[in-house]
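The structure under discussion is supplied below as structure tokens; questions concerning it will follow.
A single protein chain has been omitted from the complex, and every remaining protein chain is retained in its original position.
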Amino acid sequence: MISSVAVVMLILPVAGALLSVMLKGRARPAALVTAALSTAAAVWLTVAKYGSVYTKMLWHVPWLRGIVDVPVLGFLVDPLASVMLLVAAPIGFLTVLFSTAYLTDKNREHPVKSEHYGRYYFWLLLFIASMVGLAVSPNFLQFFAFWELTTLCSWALISFYQTETSLRAGFKALLMTHVGSGFFLLAILILFARTSSFDFSALGMLPDGLRAGVFVLLLIAAWAKAAQVPVQTWLPDAMEAPTPISAYLHAAAMVKAGVYLMARTLSGGWGFPAKTVLLMAGMALVTILVALSFYFVQDDLKRLLAYSTIAHLGYVLLGIAVGGLGSTLGLRGAVLHIICHGYSKATLFFCAGVVSYVTGTRSISSLRGLAKTMPLTATAFFVGVLSVTGVPPLACFWSKFMILSGAMRLSGAIGPCIVIFILCETLISFGWMLYIAQKIFLGAPLAAAQVAADPPLAMNATLVILMIACVAAPFVGMPFVQLIGK
Amino acid sequence: MTTAVRNIEASIVILIAGSLVSLLFARWRKLCGWVSFAIVCASSVCTGLAVVRTFAAASDERTILSLPQLGSRLSLRIDPLSAIFLAIVAVIALLSALYSVRYMEHYAHDSVAKFFPILLLCIASMTGVLVCTDFLFFLIFWESMTLTSYFLVTFETENAASQRAGLKYFIITHGATLCMVAAALLVWRTSGSFAFDAIRQSLSALLVAQPLLAHTIIFLFFLGFATKAGVLPMGDWLPDAHPVAPSGMSAILSGALVKLGIYGLLRVFCSFVVAPASLKGWGIVLALAGTGSLFVGTLTALRQTDTKRLMAFHTIGQIGYICLGLGVGTYCLGTHPALATIALAGTILHAINHACFKSCLFLGAGSVLYRTGNRDMDQLGGLAHSMPFTTGTTAIASLSIAGVPPLNGFASKWLIIAACLLTGMRFPLFLLLGLIALFISLATLASFLKVLASVFLGKADESRAVEEVPISMIVPQVTLAALCVLLGIFPQLVLRFVGRAIEGVTAMPLTGVGAPGMWSGLQIIDGSAVGFWSPIAILAALAVLALLSYAIQRAGGAQSRSVPVWYCGEEHTPSTVRYPASSLYLPFKHAFQGIYPSGRIPVPRFPASLRRALDFDRWLYTPSVKAIDRTADRVSRTHVGIPQIYLLWIVIGAIVVTGILLWLRT
Partner (left out) sequence: MTAWLFKVFLLCLLNVAVALLLAPLCEGLMRKLRAAIHSRIGPPITQPYWDLLKLLGKEDLRSTRGSVYAAMPALTLGSALLLSALIPLAGMRAPLAFAGDLIVVLYVATISGVLIMLVGFASASPYASIGSSREMMMLLSVEPILAVALTVGAFKAKTLTLGGIINWQVQNGPSISMAIGGVAFFLALQAVAGKLPFDIAEADQEIMGGSLVEQSGPRLALFRWAMWVKQLVLALLLVQVFFPWPHFGIPPVDLVTTAVKVLLVLILVAVIDVVNPRLRIDQAMGYFMRVGVSSLAALAFAVIGK
């Protein structure tokens, strides 16, 4: 039963993708239904397997027979995977829902004709499938396979509009994340060469020095995927993608794959040398700082959100590193941050999408006073901003707080130093984001704002659901998170 | 069996659910107001019950939610201190909600959907702050309060000033909250729990083991709470934020919300630390901060011509008094319990009194704004005849804030100043602070005489018909003014509860202030009775003497006759014979010019070169991709398409391979 639901969860979006290609202009209902069913399956799976670790290996890889005789493809549903599923699947569904209204010829920024629907929903649903597959991967091999699939889909989706810049951005994203994947592959090869196993737990069998090496390779891969310094530059450019795609790929799902890899690697408790983990923490702090420094010059709303995403992925990696240094609370906070940030940032991206949908622009300087004509969007944006910047009682406060308290648990002065650093960053980014929110939504309306109105129902519904999620996410995530590292 | 905590839960639930209900009614402005008022009524009744129960019996504690991994529990408890502040919140919220029902007509273009529902949430979070016994959840309620009040401050979304103020408010207070987060985490590091009791224990232990860390923690707490309370210089947000909110909200902000900062300070300094001897320095810091606030705040208020801004500066000033009292109390906590209780009684009493008169003043200013659309004192005048209730209540509140006996402001100021002077007899610095406080209460008087003179008295502008505000706006004002008088004449009414609160937090009975009976007033006891204040006797004497004087006045049997004011026969209009507010006390204002430093803080610019350096695309990826591209290009040039050349390559390759093979052979 469980395994069949899992298979359904994985197969449905693929089927939806194929259907979309066939239905072309009428792809929307099919996409919507398959995404919804897959989400339902994912949610059911997490609830049904709550509190336990469910592993089911189903398939062999034919050409590996003789070297590994056990099945290497299957499902792993543990609390960590559950959290990832709860991010990947529902936000995927919401993205599809939002896209049904966003990707129309009524869109003022990028009118899309119905003949492109097939292509769009194909890649989007394939991405959902690969993300779901990645979340339930039981070993590095499957993880890598889906990892690469997400990269591929992301390339296609970023370049969806097929303009010069979007093609370039898609290629850049593909190139940079793919170079990272090379390191991932290298790590897997070393692992497999030494232990003849792809399992996460095989890391524990490696000798100490090599384990550190593999860890660093994985770390580089994760950096590339999660857009961390020094390979962060593809993410802001990837904002050329349609906004729902940015919301899903570049806030909730794909970039989270990178941090999910690190969470997987470090949550098993195979002690990695403190130096490498400190490197991870240090780079996370550097990333946060670098991303912050780019806030102040952005005029494109989505690019601003992209930099904020980079910083928040830095938070997650920081939390994971804190976990790696021995404070489980930090790891839990980081995992909670995956879900909290996923929903909050998706809210913001969707709002940006709504704004560009009705006004035709994403330029912060040409937007003002939108709250007057689109109160719901304004509310959602404020909720999103306050949530992302960690204002209690909204979602990210909880996860940030857990990361901070995890850091505080570390012995020595490092904990308080991290906390002070993070709090300073929080204040600055909070101030700036609030300032931007005020600038866009409050004030006397400019011409662009006067014609605006709250968008179609599908978009509004998405925003309302996400607003609720911005409050509820920690309460959903907390029960799962507290099982991690036990 | 309901208990106090259950009542409070009910109150919070009613408010949160009520905010949704009120949102549903948002389309009908007036109905939405009345529905919201009904909800606040219900919640205030619950809160009131809780307060009564708390004083009647010891409160229970209830845990609602538990987060074992963080060592945190959402548990609620009401002690007498929180009960007093709960009462303030309930009363002010109730009256402001009633006032706002009609007042919100003033903003015809703004939807009430962004006022009433948020107002209810704000009241709910204020209530939550006061009953939490766990710092994590305290912070959550605390910041919810900031968040909701931010939206109320920026209510006028098209007004640039209100947004600037809101932004400043939220950023500064959020910074303060982050300070408290840091403090809480630092304590948590040793205690592993966020419960108040655990914080108390570990903070006291830290004061012995790691005094530097402990004082850092206390400093962070101080920053956090003092910012919210509006103590200068951290309270710089206050004079911007309080005036721009709708007046009902201004009343809540100044009357109740900033008080929660005081509540926090009281908790930290009187209850978190069991070793009060080490707090002497902090007592001095608090007292100095308080004196600075009352001095600078009040003298700056004197310069204002915008009624609500003037009142906001006075909030800083009056919070300064409260902070001064708290400082004296903290200083004396370990060494002179009697003096400490005098100061703390003054502190809490002034918090209560300030809630009454400041809310009344803001409502009064709101009424003027509602009817005239103006807050500029230079352009107002002579409203006394057209708005008698507003004038009367504002006058009472004005005299009360200035500490004119026998109104309530005097009773608490008397306690604070007496505590200052008596402590000053041991440590003369406080003598000076007490004298400054005394002087500033006169400056407060000057400032509010200015308000009365330029808004309500003087020559009315007959061209503009102004009438009294509707009854639902009068009732809150009159209630608050009546409270000002009642608490002024019978301070012992609340002093008993204040005493319980002090005993609750410091475990010291109220030994410094005696209230022998209902009619006999208060005594300050420092060894023996050294200070007296009996409002009844003073009032009775004043009444008798005023009657006597009136008898004298009437003795001659003089007839009275109405005559016009004599303007030396000049042709005049109301504006030419009006003495504008900005001209009042001009030389005095000149003397204290520049006391409130203003000006933009230079924003550090992020160096462009550093940003270029951080742009990896620019100097790393693009060049390297280009380099690879060029290399590939060069390599591809070998494909020239001429068969002879390919043949040449083959021959050369064959020679090389053969050579290598031969070399390997040997």
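Letters A and B mark the chains in the order given here, with residues in each chain numbered from 1 onward.
Please note the rule applied: a contact is a pair of C-beta atoms (placed from the backbone, for glycine too) under 8 Å apart; a residue touches a chain by one contact, two chains touch by 3 or more.
Only a predicted model underlies this, so the values are computations on that prediction, with no experimental measurement involved.
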item	value
Displayed chains contacted by the hidden chain, counting the whole assembly	B
Contacting the left-out chain in the complete assembly, out of B:549, B:573 or B:658	B:549
Residue in contact with the excluded chain [from B:128, B:224, B:434 or B:476]	B:434
Contact residue for the chain not shown (choose from B:458, B:476 or B:514)	B:458
Candidate in contact with the missing chain, chosen from B:277, B:493, B:530 or B:648	B:530
Per the touch definition above, residue among B:587, B:602 or B:641 touching the missing chain	B:587
For chain B, the residues touching the chain missing from this view	382, 384-385, 392, 399, 403-405, 410, 414, 417-418, 421-422, 424-425, 428, 431-432, 434-435, 438-439, 441-443, 445-446, 449, 452-453, 457-459, 520-521, 524, 526, 530-534, 537-538, 541-543, 545-550, 552-567, 577-579, 583-588, 590-591
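Please note the rule applied: only the chains that are shown with their structure count from here on.
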item	value
Inter-chain centre distance, chain A versus chain B - centres from mean C-alpha coordinates, in Å	39
Parts of chain A lying in touch with chain B, wherever the complex brings them together	175-176, 229-233, 290, 293-294, 296-297, 329, 332, 369, 371-372, 375, 382, 386, 391-393, 397, 401-402, 404-405, 408-409, 415-416, 419-420, 423, 426-427, 430-431, 434-435, 438, 441-445, 478, 482
Residue numbers on chain B that touch chain A, as the complex places them	67, 69-70, 111, 113-114, 136, 139-144, 146-147, 151, 154, 157-158, 160, 163, 166-167, 170-171, 174-175, 178, 181-182, 185-186, 188-189, 606, 610-611, 614-617, 620-621, 625
